[in-house]
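All protein chains of the complex are present and in place, except for one that has been dropped.
So, chain A:
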């Protein structure tokens, strides 16, 4: 038994729509959201899934925006399931009614991930921009009742990280099988709102201690996954396990990407309407741009860690320096590390915001306003 780096993508993330009832200030969707009228059709998605299966994809993740806003979701899950893929729904749970959930179960859905913003309605609803906490808890219970494994996804940031113990209380109460406690990654919307989102060192140390203790206590019942914030790390993360190495993302309009945030990079687009996935994966200028280590500049090129972190994140390099080929500025060896240090210093300035549900202090400056109306019938 071994976890190996295999040839071809293992997973496809199908971002079915950018529409969403929530408007979180750290949304991973692009700043320019795709209109509903520009979304791929059901037949387009079926073809994408067929091509993904041919390429060796074993898992499909249905995400968005809110994938439940696509009326054809169960149809697409059924198609992926029929191709032998392990199917995963990544949802806010808004719209996961019992009939909808049963249809998804009948279609063969394997696993459900529900996002949780906080441990109680006031903060949760403020962060999500909509009254949603009770609906999420109810939907999470339904997921367990219908026999699915339940993962709770929690994006951690300055305004909710101090509530981690109470959030983990819900994990236990709901009998979740996994919880992903992921510190915010500062791209797109989150980068614009970084001042309001980046936690202090003290907040992080407290959160990490509780995550560690809970992981031990729940061992054998719940997997507690804690994703550290790379701004506080010395070395960058091996983003996506390497560019164009394991995963591929397909957006609502059919653009394929090596990662969720790559749409910000000045690289040629690769759209599933114009090319098949095999060409996109193997040959497109987009997917080959940073594959391997040949593209690396110094200090990465001559670094012992180049095969460990693979130069870090291209999107982070671009968003912080304007040059996507530079070493990830998170790296202590990067000449641009001061860009990260300055943000960290600001987050730890005692004069900076009171955190944790405080109503004063920096507020998100820019939040997405996705459309919420259901997808047109195909």
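Just so it is clear, a contact is a pair of C-beta atoms (placed from the backbone, for glycine too) under 8 Å apart; a residue touches a chain by one contact, two chains touch by 3 or more; residues count from 1.
In this text, contacts and distances are computed from a predicted model.
Per its UniProt record, the hidden chain corresponds to "Pyrroloquinoline quinone biosynthesis peptide chaperone PqqD" from the list "Alkylation response protein AidB-like acyl-CoA dehydrogenase", "ABC transporter permease", "Pyrroloquinoline quinone biosynthesis peptide chaperone PqqD" or "Glutathione S-transferase N-terminal domain-containing protein". Contact with the omitted chain, checked across A:7, A:32 or A:294, is made by A:7. Checked against the full complex, the candidates A:26, A:45 or A:148 give a single residue touching the omitted chain, namely A:148. Per the touch definition above, the residue from A:47, A:71, A:126 or A:178 contacting the chain not shown is A:178.
Seen from chain A, the chain kept out of the figure touches residues 1-4, 6-8, 10-11, 54-56, 58-59, 84, 86, 88, 110-111, 113, 147-149, 151, 177-178, 219-220.
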